[in-house]
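Following this message is one structure expressed as structure tokens.
Omission of a single protein chain aside, the complex is shown with its protein chains in their original locations.
Just so it is clear, A and B label the chains in written order, and each chain counts residues from 1 on its own.
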Amino acid sequence: MTLPDKRTTITNIALFVVMLAAITASLAIGTLQLTPTEVALALAGQADPMTDLVVNQLRLDRTLAGLLTGAALAMAGCLMQTLARNRLATPGIIGIDNAATAFAVASVVGIGVSLAPSTMALTGAAVATALAFGLAGAKGTRGYRFIVAGIGIGAIAGSATQVLLSRVAIDTANAAYPWTVGSLNARSDQSVLVLAVGLGIGYLALMGISRALNTLQFSDPVAIALGTRLRSTRVLGLGLSVLLTGLAVSVCGPVGLIALLAPELARTLCRPGKVPLTASALAGATFMVTADLLGRTLFSPLEVPVGIITAIIGSPYLLWILLRPSQRSPT
Amino acid sequence: MSRSHHPLKAILTKTLAALVLPLAALSPAQAAEHTVDTAFGPVTIEGQPERVVTLYEGALDATLAVDANAVGAVITRGGTDVADYIKSEAGDIRIVGTPGETNIEAVVAARPDLILTSSRTSKEQFELLSRVAPVVVSDVPLFQPDSWIRETRLYASALGREGAGESVIDRVRNRIAEVADLVNETIPADQRDATLVRWMPQGPLVMAEGLFSASILQAVGFDVTDNGLVKEGRPHSEPLSLENLSSMDQTWVFLATLNEDGQKALDSARKSPAFARLEAVEAGRVASVSGQLWTSASGPLAVLAILDDIEVAVRDMNP
Partner (left out) sequence: MATSARKRVVVSRAFLPPLASAVFLLLLVAIGSLLYGAGPVSPAEALAVLAGGGTDEARFVLMELRLPRTIIGMVTGLALGLAGALLQSMTRNPLAEPGLLGVSAGSGFAVALAILLGATTATLTTLVAQLGALAGCALVIAATRVQGLGNDPVRLVLAGATLSGLLMALTSMLMLVDQRAADEIRFWITGSIAGKPLDMLGATLPSIILALVMIVMVARPLAAMALGEKAAVGLGHHPGRIRLLITLSVALLVGSATALAGPLIFVGLVVPFIARALAGPDIRRTLWLCAPIGPIILLAADIVSRLIAAPAEMPLGVVTALVGAPILLAIVRAGRMPSL
């Protein structure tokens, strides 16, 4: 456990304030127009039953789900980037999201299995990672093999999802569609609860190994010289990344870009040389809540799935990252 | 909380109020609470609800058919508004989501006093919606020939308009008999086999025999078959390889499309050689009909509109 430095602390506080603003907006804005006073009264438990329903049930639940999934995806992304030493290597790009989605869709459309979506998504994420890991051979998460194997597995999983959806009644397929591109509307309360617990455990575990994670950014001999147990750190890190991704996907589907954008922002703001897990989580939660707010208000009363919004908002930034000359080695 | 009031609707609401208020005054006990049996147990509703939100196309149809005031509805599948056939009846109605996704905030904003929805509604959704207004979830099994009648009765009783429900059902039955007579007179008995297809860009989608519009075709005397192509347990439709198109060559083909321009869709289907060589196509016995109405809608008004289509098809195309 390392104590955060001053710059990281300031960044975290600033991000927390921005997140509070996003939460406020998410509670205050929606299809039903409410005044700030009405929202405040509702939060205090003083509103009429309808306003109470809208604010405390619909918007608060959804905002919470957005915060949790955003934080989980962002932390998983930050972790995977650190393990693979590649800023583009996020769970979404290396196929873990897709595999988790395929498994969860299998359980939702009822193909002979009856496990809860959380369990299935987690199984999918674990299977994909294990496959990528196994296929990558001895080099583990560090080499290009791991990433390319993940891309291949992601493509197979994406096709499998399509096959599954093409085998069920058209209404079931249509109902599953928003979730397969990433949406917070179709979540189940149970999955959100499981995610909350998983996120809590994951965060504590990550804080426990944060010092070891920081040393992973150096070359292996340096990390070992600094006293890091490379193997156990990597295995634990990978396991936590799988856990967070799987649980988040079971709630919101594959919203991949959060895992890329939030750590990117966090790295820009925090002191170089540290793995900014907390800042990533805060930024991810903010991104997710804001994107979802846009998704449900842009074409209100109809919804744009949040996965589409994050992809479109993230694109200009992403292209800039991809096409600018790299000044430093990718971390 | 600003809401734009459509002038027509305002007049309608006022008229309704004028009709209902004196009745309420006569019976101070606030006109008969009644209980309706639904998929999630009995639901108690007060009097005749005046602000109804429907989350299912069949419920919107039934509500409008018994002259109740629908204030919110979901879009039709594959569209951006309620189905065309019912648009003029529905007026300037508030959209509260898609058949798959309900925007509950929009439902709240419509300030309903009754919510009608289909048998596909989940328990979670039901409980959430019940906090807004009484919710009637249909307990009628889908894809039965008499589903629409039972649903109409259920929704009419929830609306406190059983009488209007029965009279609209009778009206539809008379109309069915009328069109059945026409079919009986004009088409020889051995030429009444028909098939219902939706034409997608990639090719045909065979609609199940048990589909709502297929059962109307049956009711007026057509012999509808899906040739066993729609598998057990898939009550709606099945995509088909073009190579199998000839296996559904019946005397009549009803071609449903989601395109606004039915003729255009028919032309594009004709470009496909597999379609053009069907006997029904060569003989000109292809009726292009609205996919919204024929493959997505249900309810008494939909039956009437479908019957109109059948009548036109039979009159136009039978030599």
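Throughout what follows, a contact is a pair of C-beta atoms (placed from the backbone, for glycine too) under 8 Å apart; a residue touches a chain by one contact, two chains touch by 3 or more.
The structure displayed is predicted, hence computed values, not measured ones.
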- Of the listed residues A:24, A:56 or A:162, which contacts the missing chain in the full complex? A:162
- Message: Looking at the full complex, which residue from B:149, B:164, B:180 or B:274 touches the chain that isn't shown here?
- Response: B:274
- Just name the one of B:32, B:177 or B:242 that touches the chain not displayed here. B:242
- Message: List every residue of subunit B that touches the chain not included in the displayed model.
- Response: 78-80, 200-203, 229, 238-244, 246-247, 258-260, 271-274, 277
- Message: List every residue of subunit A that touches the chain not included in the displayed model.
- Response: 86, 88-89, 92-93, 135-137, 144-145, 147-149, 151-153, 155-156, 158-160, 162-163, 166, 181, 256-257, 260, 299, 302, 304-305, 307-308, 311-312, 314-315, 318-319, 322-326, 330
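By definition in this document, only the chains that are shown with their structure count from here on.
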- Message: Can you tell me which positions in subunit A touch subunit B when the two form their complex?
- Response: 30-33, 49-50, 53-54, 57-59, 166, 169-171, 174-175, 177-178, 185-186, 188-189, 296, 300-303
- Complex contacts: residues of subunit B adjacent to subunit A: 1-2, 75, 77, 94-101, 103-106, 108-109, 111, 120, 124, 128, 131-132, 234-237, 239
